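Left out: one protein chain. Kept in place: all the others.
Order of writing sets the chain letters: A and B. Residues in each chain are counted from 1.
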Amino acid sequence: MTVVSPPLEERPVRRRRRGFGGGSRDAWPLVLPALLPVMLFSVYPLVYGVLLGFTDARAGLNAETAFNGLDNYVELAGNELFWNSFKIGLIWAFSVTVLQFLASLGLALLLNLDLRLRWLARTLALVPWAMPPVIIAIMWQLMLNPGYGPVNQILPGNVNWLGEASIALPVVIVVGVWAGMPQTTITLLAGLQSVPAELNEAAAIDGASTWRRFWHVTLPALRPVAVAITTLDLIWNFNSFALVFVLTAGGPGGTTMLPSLFAYNEAFRYGNFGYAAAMGNVMVVVIGAFLYFYLRGQMRRRLQ
Amino acid sequence: MRTRISARSGAAIVVALPLALTGCSAFGVGGDDEDGATLTFQSLAFQDSTIAATESIVEAWNEENPDIQVELVQGSWDNVHDQLVTQFQGGTAPDIIHDESADIMGFANQGYLADLSPHLSDEVTASVSDEVWQTVTTADGEVVAAPTLLQSYVVFANTDAFADAGVEIPAGETLTWDDFQALAAELTAGGSYGAGWGMQQPTAAVMNLALGFDGTFFTGESGSMEIEVGENELAVPERIHAMAHQDQSLDPVSLTQSGSDVLPGFFDGKYAMYVAGNYVAQQLVESAPEDFNWAVLPPLAGTAGATQAANPQTMSVAAESEHVEEAAAFIDFFMQAEHQAALAEGDWLIPSSTEARELVAEHTAGENGWEAILASGESLSAAPFQSAVNYPQWKDQYATPALQQYLADEITVEELRQQLVDGWAELG
Partner (left out) sequence: MTTPATTSAVGRNPFSRPLQYLALLVYMCFLAFPLLFLLSTAFKTPRELRSPDAGILPQSLTWENFTSAIEKADLYTAAGNSLLVAVTTTLIVTLVSLPAAYALVRFRTRLRAVATGWILLSQVFPFILIIIPLFLLMRNIGLVDTLLGLVIVYAVWALPFSLWMLQGYVAAIPVELEEAGAVDGAGRLRTLAKIVLPLLAPGIVATSLFTFINSWNEFFFALVLIQDPDMQTLPLALARFVGAEGQVQLGQLAAAALLACIPSLVFFLLIQKRLTAGLLSGAVKG
């Protein structure tokens, strides 16, 4: 989970290293093998995809494609179904990210304690990660089945978890939290372990309560890692597809139609490739804008 | 190993090089057909018996036609539409395409399906009713598929539950919706429901059964159809709604589930009746508990009789196929009565060809519900929605959510009507 850290902090050590390493010319041959396939298979499709959002590309034998400027976006602006799905996507992404963070933080704090059976707990905490999202979806489908699922056998009442429009989204969110907990937990655990023990001990000697120490010592030290992982979680959740695709396919009554599912249908069910790409562009702009403000806000806070 | 990659692009080689040692064939690259006369046939058959029947037909063909070999690949009903969109777009579509009429008309309009009319034999053409041919004919008169098997919605009955409740199993030509509703109410007692019906995807069932009340939904020419949602169209959902929420004789939870989710409840005796596509009979035979006794009730009839919309399975040829004529010849072979009969028996579906239907009746002697199933096939006819170009999108985005909400008692019938009409207008 180093992933989260390098861009956040420029370590002073690195400056001294430059004498040892080479310059750009030495770096090229080493970086090129990574760069070349990336240019071809990710930058090219990305640029192509963004441009596609400004065309009328659609399925059809020998169908011709032409740029249509902002037509897609004008049409999209009036597409109530899409904005509804967009709203669902935001609710889903924020709820999952926040709940995931809180639940994982609690678990990470516990796993950081010297409890018995910690090894078992740590392994079990990784279980959801070992399962492909498709399996997770199928499994929860079985668990939540109103007829023979164990959830209804254990909990009182006979709830139709995935079939009732008013509760389907919250239920799907819980499954989303379950599925994403390992990554977040491990990252936060790693972050916790980097909090210098001396700080906490010093605070303890000063007579600070557990809660105060958590709030004034642990949490500030954890902030960079927490910001990084919530950012990534938010992006991943907003773009997530497989879990909900299998779990509810957007139903019942469209209440769990995430924007990525919506755009998938537009492209692969109705064949409107240009229009679907336009939806993707809108998603990028919105999530990008949000990240910009969030990260900028966090930077400012740290500088203060 | 053929060097297809290098021929196509040098760029791929850069990436492919590290893999050369692993052997490209392991990655599914190259090693393709050398001679041109191999046709791919993407079949959606999924029950063991039908897969076996399909395989034996293909084998028979391959033996008779050494120059035109047919290779069977397996598709899935679940994602056939998405898959075909991708395949057509990518130019990787199979030569022979198995699907259903409600799904292929859009592809036909996009020019992806070849016109079969010049290639099919008179025998095959004559064996299927005009009504059914209509479901696979475009506005320009092109026949874009051969209709193979038909499905109808039937009511399965747990005969022991009927006996326990002292209810007689209805006989007769048809079962009216009124009688069905009354039966369900009679059979509801002590925590079990008269009926269970997996309606997670309600649109197809509603559209098909609506014909029994003359509910046609659409009028006009295929390009510019207008929607009409009146009493006739709403009769089926309203009755289901009444059974689930007023009579409480139909389990409302089952309405939110898929057909196969509801099946275990039927086995358990939770529902005395179970409404589903007739192909489910195969699953009853295969996986019902040994002491489970069942029957198929007469076809459901509305005010306009037991009519249901025919949505036949179809066999089409990709327009871009290099061997349209050969592929059509295979379809012609596939359509022969004995082959259709074998497939139909495997899937418990109704063959579109009259001769094949007679063969099935002969083979099965009407046992295991076959009599009622074949009877329900007599009154299948074409419905306008099948040729409505935007139907699939309307179904997904408007009709299905609206019907789901209505059946869950979350919106009123008037709101349902409004959503169906507005949705169609939205798609323009």
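Convention: contacts are C-beta pairs under 8 Å (C-beta built on N, C-alpha and C of every residue); 3 or more make two chains touch, one makes a residue touch a chain.
Nothing here was measured: the structure is a model prediction, and the numbers come from that model.
Engineer: Any idea which of B:Asp78, B:Glu123 or B:Glu362 touches the chain not displayed?
Structural biologist: B:Asp78
Engineer: Using the definition of touch stated at the top, determine which of A:Leu76, A:Leu162 or A:Ala263 touches the missing chain.
Structural biologist: A:Ala263
Engineer: Residues of chain B in contact with the chain that isn't shown?
Structural biologist: Residues touching the hidden chain, for chain B, are 4-5, 8-9, 11-12, 15-16, 18-19, 22, 24, 26-29, 46-47, 73-79, 82-83, 86-87, 89-92, 258, 260-261, 263-264, 267-268, 283, 287, 289.
Engineer: So which bits of chain A touch the chain we can't see?
Structural biologist: So the residues of chain A touching the unseen chain are 1-7, 11, 13-14, 16-18, 20-24, 26-28, 30-31, 33-35, 37-38, 41-46, 48-50, 52-53, 103, 106-107, 109-110, 112-115, 119, 121-136, 138-140, 142-143, 148, 150, 153, 178, 181, 186-187, 189-197, 199-201, 204, 210, 213, 218, 225, 232, 235-236, 238-239, 241-242, 245-246, 259-260, 263-264, 267-268, 273, 276-277, 279-281, 283-284, 287-288, 291.
We adopt the following convention: only the chains that are shown with their structure count from here on.
Engineer: So what's the Cα centroid distance for chain A and chain B, whole Å?
Structural biologist: 38
Engineer: Which of the residues in chain B come into contact with chain A in the complex?
Structural biologist: Result: residues 11, 14-15, 81-82, 85-86, 88-89, 106, 110-112, 200, 253, 256-257, 261-262, 264-265, 270, 319-320, 392-393, 396-397, 400-402, 404-405, 408, 410 of chain B touch chain A.
Engineer: Mind listing the chain A positions that touch chain B in their complex?
Structural biologist: Against chain B, chain A makes touches at 36-37, 40-41, 59-63, 81, 145-148, 158, 160, 162-166, 251-254, 265, 267-271, 273.
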